[in-house]
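First the structure, which I've put down as structure tokens, then a few questions once you've had a look.
Heads up, one of the protein chains got dropped from this complex, but the rest are sitting where they should.
As written, the chains take the letters A, B and C, and residue 1 is the first residue of each chain.
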Amino acid sequence: MIDMEVEIAGIKMKNPVTTASGTFGHGVEYAKYVDLNRLGAITVKAITLEPREGNPPPRIAETPSGILNSVGLQNPGVDTFIREDLPELIKYQVPIIVNVAGNTIEEYCQVVEKLNDLPIAAFELNISCPNVKHGGMAFGSDPHMIEKVTKKVKNRSKKPLIVKLSPNVTSIVDSAIAACDGGADALSLINTLLGMAIDAESRKPILKNITGGLSGPAIKPIALRMVYEVHKAVNIPIIGMGGIMTGIDAIEFMLAGATAVAVGTANLVNPTAVIDVIDGIYDYMQRHDIKSIKDIVGALSA
Amino acid sequence: MIDMEVEIAGIKMKNPVTTASGTFGHGVEYAKYVDLNRLGAITVKAITLEPREGNPPPRIAETPSGILNSVGLQNPGVDTFIREDLPELIKYQVPIIVNVAGNTIEEYCQVVEKLNDLPIAAFELNISCPNVKHGGMAFGSDPHMIEKVTKKVKNRSKKPLIVKLSPNVTSIVDSAIAACDGGADALSLINTLLGMAIDAESRKPILKNITGGLSGPAIKPIALRMVYEVHKAVNIPIIGMGGIMTGIDAIEFMLAGATAVAVGTANLVNPTAVIDVIDGIYDYMQRHDIKSIKDIVGALSA
Amino acid sequence: MKSSILFNRLLAPGIYQMAFSCADIARSASPGQFVHIKLNDSGHILRRPFSISNIIGDIVYIVYQVRGSGTLIISRLKSGDEIDVIGPLGRGFDISRTKNRALIVGGGLGIAPLLYLSRMLSNKSEVFLGYKDHLFLVEEFEHPIVSTETGISGYRGFVTDALKEYLESSPMADIIYACGPVGMLKAVKSISQHYGIPCQVSLEERMGCGIGACLVCSCKIKAEDGWHYMRVCADGPVFMADEVIFDD
Partner (left out) sequence: MKSSILFNRLLAPGIYQMAFSCADIARSASPGQFVHIKLNDSGHILRRPFSISNIIGDIVYIVYQVRGSGTLIISRLKSGDEIDVIGPLGRGFDISRTKNRALIVGGGLGIAPLLYLSRMLSNKSEVFLGYKDHLFLVEEFEHPIVSTETGISGYRGFVTDALKEYLESSPMADIIYACGPVGMLKAVKSISQHYGIPCQVSLEERMGCGIGACLVCSCKIKAEDGWHYMRVCADGPVFMADEVIFDD
């Protein structure tokens, strides 16, 4: 028997694979391609207090082995989410992680309080979105601020709190320690790296927003390094992400220290990516005769 | 007539293309493939006061659209460089930029002083190598330190001083301003991003040094964004680099604000890369009827 | 889905037609929908969207222009090669709105999906095709009205000029369907408003998932309280021209 179960911040996942926020819609868009009940968890797109239209298009650019996006937290707002999207989601036997964003700490707290008593598994605190002027990365670049936001939201939250960190910092370990000190139950890393693409012919940036967040295989080496560094420095579990396309990629993140992983950009490439990753992990475990997936977490021999 | 000449920190370059330190050896290795006299400048591998063996192999890993290296400043030391390598180099009609590294500020200064009266065009201060324990990135991550190192070296240098910045920071603009305040004549950006690659089969890091510096097309979006941000913030010229493989890539960096560009990883892929880039820039200028390359520096319409 | 390429041939300079067999897509596709094609190059990770240009039996046809590195890679595929394709995606033209007569207006590569549309509407449509210079696909339409900007063939001028001229003498139609560059769509929209004829336009935007999840392919659509971003891939690519806000 191969045991793929893991636990993150008290959430039991039947396998270590969730979706990266913003790349899997509210889940139902993928129901045609994927048996959602097979997922370890579903992490939905960032939710804010008020509805948001996001940034003007073009919002995506292709870069070598990566993409840039500048969606900018477009979402229907927490009330509509609760009324229209959540009821669809909770039909599935899968823990739901809600990614929360806001302009101010108080906004984060209010979103959390509106969701506190609903059947969701955890909050993922998004203090790392590079595509908005307020909140987002501005909160996630300074350890003091990370600790403060985490603490305030944690105080008002009845669910486990996962803090999603920005890679656009000098020391990801300082960010991670700050989130721990603030009371985070787990960490998600990494969000996107701030980047830019230019069309030499028109002499214009490709994204209307000029800059955007870089994701996909291109950033995997950076994400792996950050997971590795943070795993050595803190004791709370890590959800690793950044360019995971295959089961082997997922295994690499787990060896580096991630307890679970999230599949993001890969969903845009292959609608069945998240299942392919789960199957790939299973294959690897079989091939290497690994009984429990927990045994490979942090098992890198370095 | 198409005018490709640019000037960086008083160095006249017949075209805006130099080589990225460490990827072009001491130049002569490429003489079989490239007419070195065609280059705008040659930037040589980091030179330290004492010879260095560098890190143990494997020192290179391939990543999606990129590579990781952990060479770790292997070099024969400044004295041997002066005796054996420099005489070969100065036979060419090309400005030579010497990349300088050290464990301590004093070591940087001593290397500079040994080279001060030799026919080189400028120093490139390497405070951004991610592959050494002392000096390198440790100097390049903190604006105060950047300003201090720059100032001290500038005081002892008789040549223009180019400061090469690390992208592994929260604010590249803060780094750039610090280098300016320290008296830098120009900036090189970017050095490599700290990353890691893992072999899931052996459960080991691929690099013996565990982590390494990420370069190549994968990092181009990050490099472009940093050049763009820094160009808006400071007034000294920028040598842009990070994943330049073609003339069009080079043009993108110049539109973002670079006055010159450096070709790095591309040399490892195609020994003639640096010439291909020069020719590609020329083609673009012809196609767009650009008389002087200076006209496109910072000409992004955003 | 893996599909096998039947042919991939040059129609005009830089413009290719590809046929691949895919029963699933062929069976369920309607005109104006698109397919999303993966490139066989690990450095290019996004799929490329192309309108379904025709369906014959199990065979799906697309017509595309080489614009950048992705379409260049696609253009090198050969008969027998496999492609990974998902589709049919999006909401196409509403053909139920055509009772007696539809006007179909296409410019440039926007002509591609109109072939399938015109075949579905058979003799209930009048087709206007606008080219820069080189014609392509024109022989597959029945009696199209052709214009070229250079005047090489058909009317000299824009396709919208031909449309206007036609409407002057015969100003009635159930609907106008249009696909082409934004400038053309804007012109068609204003013509349709002038004549009070409903109009559907097919939009383009850079895409990620193509299935409505990633929210990158936004277009501005009128709403009671102003406008909302809607998804070209899932809410479109075909929208009522009246509702589309063309920026700039």
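Methods note: contacts are C-beta pairs under 8 Å (C-beta built on N, C-alpha and C of every residue); 3 or more make two chains touch, one makes a residue touch a chain.
This structure is a prediction, so every number in the text was calculated from the model and none was measured.
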Candidates B:Pro16, B:Pro95, B:Gly216 or B:Gly280 - the one touching the absent chain: B:Gly216
Options B:Gly22, B:Pro143, B:Pro167 or B:Gly280, residue touching the unrepresented chain: B:Gly22
Positions on chain A where the hidden chain makes contact: 64-65, 217
Hidden partner chain, residues of chain B it touches: 22-25, 29-30, 32-33, 45, 53-54, 56-62, 64-67, 69, 71, 74, 206, 216-217, 265, 267-271
Residues from chain C at the interface with the omitted partner, ascending: 41-44, 69
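We take it that only the chains that are shown with their structure count from here on.
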Topology of the chain contact graph, where touching chains are joined (line, ring, star, complete, other): complete
Far-end chain from chain B, centres as C-alpha averages: C
Chain nearest the overall C-alpha centroid of the shown protein atoms: A
Centroid spacing, where centroids are CA-atom means, of chain A and chain B in whole angstrom: 34
Separation of mean Cα positions, chain C and chain A [Å, integer]: 36
Contacts with 2+ other chains: residues of chain C: 42-43
Of all residues in chain A, the ones touching two or more other chains: 61, 64-66, 216-217
